[in-house]
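With one protein chain removed, the remaining protein chains of the complex are shown where they sit.
Chain nomenclature is as follows: A and B, assigned in order of appearance, with residue numbering initiated at 1 for each chain independently.
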Amino acid sequence: MTAAITVDGLEVIFDRFRALKGVSLEVRSGESFGLVGESGSGKSTLLRAIAGLAPVASGSITVNGKTLGARRDKAFYREVQMVFQDPYGSLHPRQTVDRLLQEPLAIHGFADGEKRIERALDEVGLGNGFRFRYAHQLSGGQRQRVAIARALILEPAILLLDEPTSALDASVQAEVLNLLEEVRRRRKLTFLMVSHDLAIITHMCERLMVMQSGEAVENLTAAQLVAHRVTEDYTRNLLRASDGFVRA
Amino acid sequence: MSAEAIQSRRDWLLSERPASRMQARLGRAYVAWRRFSANRLAFVGLLIIIALLVIAALAGVLAPYSPTFGDLKNARLLAPSSGHWFGTDDLGRDILSRILYGSRWTLYVVILVAIIAAPIGLLVGTVAGYAGGWTDAILMRITDVFLAFPKLVLALALVAALGPGIENAVLAIAITSWPPYARIARAETLTVRNSDYIKAVQLMGASPFRIVLRHIMPLCISSLIIRVTLDMAGIILIAAGLGFLGLGAQPPLPEWGTMIASGRRFILDQWWVAGAPGFAILIVSLGFNLLGDGLRDALDPRSGDQ
Partner (left out) sequence: MSDTLLDVDDLRVDFPTRTGLVRAVRGVSFTLGRERLGIVGESGSGKSQTGRAIMGLTPPQARISAKKLAFDGIDLLGISPRQRRALRGNRIAMILQDPKYSLDPVMSIGRQIVETLRTHEKVSKAEARERALAMLEAVQIRDPKRVFDLHPHEVSGGMGQRAMIAMMLIAGPEMMIADEPTSALDVTVQLDVLGILDKLVSDRGMGLIFISHDLRLVSSFCDRVIVMYAGKVVEQLKASELGQAQHPYTRGLLNCMPRIGFERHPLPVLDRKPEWAA
């Protein structure tokens, strides 16, 4: 299998703060890869660096064989799209769903906009009734569906997911996770998913990387994690914590 | 229209599931209108401004006399009466007619200033806020230079250089009033620049120009409209001030500020000559202020989304 994303020795510095300290990573084409860690581990920064939203100090990022420079071209955004964590912050407050979905089509000059919008809304299970609503007329789960539709409308091969369900209720989370799995199977997408929740990552991903304070702790397969075959203490701590509270 | 028809139209406007672009837009406007019209004083402000527009449009019909030619022989400085409601001035002209025609010049000044100053401020502010770095530093220092002078003094200097006249007065006021708008637009831009929805547009490959024009400017416009409306009163007063100093509209143009200036010689004995245009300025300024306050409540993006 070929590599969809290769990250080598990536370093990201915000105002002298080293958010990523030389992280390397390889995501194979068609697989779902998870990044796990607590706040400040650099997992979201890594995702944003790949998307071109974080200042890269050194190291390289290669997507589908092309090494990326500081500026991304339009072709890159047709390959890679992203779904953000906060469904309340990722939709423009003054635009209808229709307008939100039209924007990427207009930028990339697609002609059959009407059809694509209808198809995209159908695909995320919203239907045409939602097309002319504003973000504030939608629930959190519906907003996240719109965000997924917006990411998919350019037909990318790689989807970056930044804690896509952490702001949602548990029952809505299940629906959104199912939707993501379904679109991945149907479109043969590559996922790179960030979460603080080990259970979600093992559910969604085949392989994962545990991160802590800007560094990689260890690389595991989901099967290894489920069998508790981990080598680092930090990962073990995370695993224990995900079992819930145990009275001493 | 029957009660049910009104109710069903209201339901259509407030629908949670608009069926077309048009319905979504009208629904949003209707919600803003409801919030606005719930505010009585703002409504009064709106009525004053509408009245001003109507008067300006129909001044030729409404005015009983000519605004520029008076009866010098028999009608100089007459007190208010049934023949001349607001009296006459030193050249025997009917003051009511002059005020009615003067509303055109007031509108002319206010609208032209708004059309020139607001877009300049919006453009400078959003570009500076979004670009950051050197662009921001340079644009904002220029803005600071303009802000450093008192508005009226700067306008005076400009008119003195350009020569007196109402067009130059408008230009001078416009040049002095854009900096605060740039400041507002920049502040607004800075708060939305790092939001996820702007990042999402960046991730679609949109050019910075497109992001500023189509995604950031619409968010700044409502606070700008509010500010411009609140500034209208100030603009009228500066225009009147320039007129009063003889640097704005030139006689015999019936501009309210110029009218006060020419009336000041008789202010103790024939108070109506300066008092009537002063009162007109007061009412219109009040109207714009009330309207601006109401718009602030109706359009405020922070309260307007839920």
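Throughout what follows, contacts are C-beta pairs under 8 Å (C-beta built on N, C-alpha and C of every residue); 3 or more make two chains touch, one makes a residue touch a chain.
What you are looking at is a predicted structure, and each value in this text was computed from that prediction instead of being measured.
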Chains on display which the left-out chain touches in the complete complex: A
Missing-chain contacts mapped onto subunit A: 38-39, 140, 169-175, 177-178, 181-182, 196-200, 202-204, 225-226, 237-239, 241-248
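In this section, only the chains that are shown with their structure count from here on.
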Centre-to-centre distance between subunit B and subunit A (centres being mean Cα positions), rounded to whole Å: 47
Complex contact set, residues of subunit B against subunit A: 16-21, 23-24, 28, 195-197, 199-206, 210, 214-215, 218-219, 301, 305-306
Touching residues (chain side subunit A, partner subunit B) in the complex: 51-53, 72-74, 76-78, 81-82, 84-86, 89-94, 96, 98, 103-104, 107-108, 129-130, 132-137, 147, 150, 154
